[in-house]
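Worksheet for the structure shown next.
Selected chains from the complex are presented in situ; the others are not included.
Lettered A, B, C and D in written order, each chain numbered from 1.
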Amino acid sequence: MSSQSSQQQPKRPLTILQKSLNRKVAVRLKNEIEYRGRMNNVDSYMNLILLDAEEYHGSDVLANYGKVVIRGNNVLFIKLEKEF
Amino acid sequence: MSSQSSQQQPKRPLTILQKSLNRKVAVRLKNEIEYRGRMNNVDSYMNLILLDAEEYHGSDVLANYGKVVIRGNNVLFIKLEKEF
Amino acid sequence: MSSQSSQQQPKRPLTILQKSLNRKVAVRLKNEIEYRGRMNNVDSYMNLILLDAEEYHGSDVLANYGKVVIRGNNVLFIKLEKEF
Amino acid sequence: MSSQSSQQQPKRPLTILQKSLNRKVAVRLKNEIEYRGRMNNVDSYMNLILLDAEEYHGSDVLANYGKVVIRGNNVLFIKLEKEF
């Protein structure tokens, strides 16, 4: 909105997550395990549903999950992957 | 609802859990122990009741539980198993 | 209630606990210690009173407690024992 | 109250604690240290005042405390000692 930049007003973190449903994400938990899949939904606590998720420790795939609900308090970060 | 996809509006994580009562689930706790059984019920804190549950550490079965109430704050994730 | 099953509506986890007063339970805490006794009462925080409790680490009995109040935030799970 | 048992309605955990003022208790904390003394008072958070308390690690007495206020969030359990 400012004259210095033509950017829109930046969105709050939880709003950005809501706007990113069905995008691919990588969710790192506090225990260093990472889950990569499609973010079907998320709430304000960062509880989230991943579809077709892969569980990684570093570069090793540990398991596959069709549909998994992650409890938000374990989340370290959610990386939003670029869409092609 | 969008014209791009014929999907319904995605459901919030806690709603998905409520819609999945009596399904088979695998519940991983923060201490890395996993409980697999039928999810008899769950509340918004992710406190849940499992029936006919098996306790796993990795692929080892440690114990069996007819009916167990898990306190939600220990939950890392809840995997919803496919029904056949 | 559904036509598919003649089950009653499943009860919420905290309701199940309230309906189970005076039953034998095994309470596992986050520190892996387990307390087995009769659940005299419990509240919504999972604070609970056990009577005639035995304290176990694995299969070793460590101590006996006539009446003990466990603070709910330490609870990992509460196993409801079958009654005979 | 039920016809099956002549027991009184069991009391909630925090009520039991309030009814037990001036009784001897053993308070185990999450760090495995135990404090034994007379419970002068307690609140709903399980903050409590102990009088003439002894601090134990296992069976070793580590210290004596005339009057000590323990912060409730550290409490694992409170054992109510029998009175003679």
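The rule is short, and it goes like this: a contact is a pair of C-beta atoms (placed from the backbone, for glycine too) under 8 Å apart; a residue touches a chain by one contact, two chains touch by 3 or more.
Computed from a predicted model, the values in this text were never measured in an experiment.
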* If you could, jot down how many copies the complete complex is built from here, 4 of which are displayed. => 7
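Everything below uses one rule, namely that only the chains that are shown with their structure count from here on.
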* **Cα superposition angle of subunit A on its copy subunit D, in degrees to the nearest 5** => 155
* subunit A and subunit B: spacing of chain centres that average the CA atoms, whole Å -> 20
* subunit B and subunit D: spacing of chain centres that average the CA atoms, whole Å -> 35
* Asked: If you look at subunit A, which of its residues touch at least two other chains?
  -> none
* Structure fact -> Checked against the stated definition, the touching pairs are A-B, B-C, C-D
* What part of subunit B is in contact with subunit A in the complex they form? -> 5, 10-14, 16-17, 30, 32, 46, 72-73, 75-80, 82
* Asked: In the complex formed with subunit D, which residues of subunit C make contact?
  -> 21-22, 29, 31, 35, 40-43, 47-49, 65-71, 73-74
